[in-house]
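First up is the structure itself, then whatever we jot down about it.
Every protein chain but one is kept in place in this view of the complex.
Up next, chain A:
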Amino acid sequence: MAAHGHAEQHHGGPVAAHEHHGAGKYIVGYIASLVLTAIAFWLALGHHMAGGPLALTLLILGGLQIVVQLFFFMHVTEGDGPPFHSVGLLLGLIFTFAIALMSIWIMSFHYQVQ
């Protein structure tokens, strides 16, 4: 198998030995991120929803943008060996959202700190 790759590289150069990757995935990702952003602007500036549901919808749209960047641009499913990076990333995401959302939750009690 290695000899085969070797021969190919010597005859056709490094480019010929590898399949050409198209830009389709990137274009789809870019369009998806533009559409998600446009929806967020339209909802927020058009006064189509009340405060609470609007905030939740905007956050969900933000979450979808994470998915677009991770899967269309950042190649999160690829890697060498077990997906340790996904575990680290997931843990980071859980901590990040826990810190932000629980801070809001605790502050919503309106207790005065003595």
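Methods note: a residue touches a chain if its C-beta (ideal position, glycine included) is under 8 Å from a C-beta of that chain, and two chains touch if they have at least 3 such contacts; residues count from 1.
Convention: contacts and distances are computed from a predicted model.
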item	value
Identity of the absent chain, which is to be given by its UniProt protein name, from "RND family transporter", "Cytochrome bo(3) ubiquinol oxidase subunit 3", "Malonate decarboxylase acyl carrier protein" or "Tricarboxylic transport membrane protein"	"Cytochrome bo(3) ubiquinol oxidase subunit 3"
For chain A, residues in touch with the removed chain	2, 5-6, 9, 14-15, 17-18, 20-21, 23, 26, 29-30, 33-34, 37, 40-41, 44-45, 47, 51, 54-55, 58-59, 61-62, 65-66, 69, 72-75, 78-81, 84-85, 88-89, 91-93, 95-97, 99-100, 103-104, 107
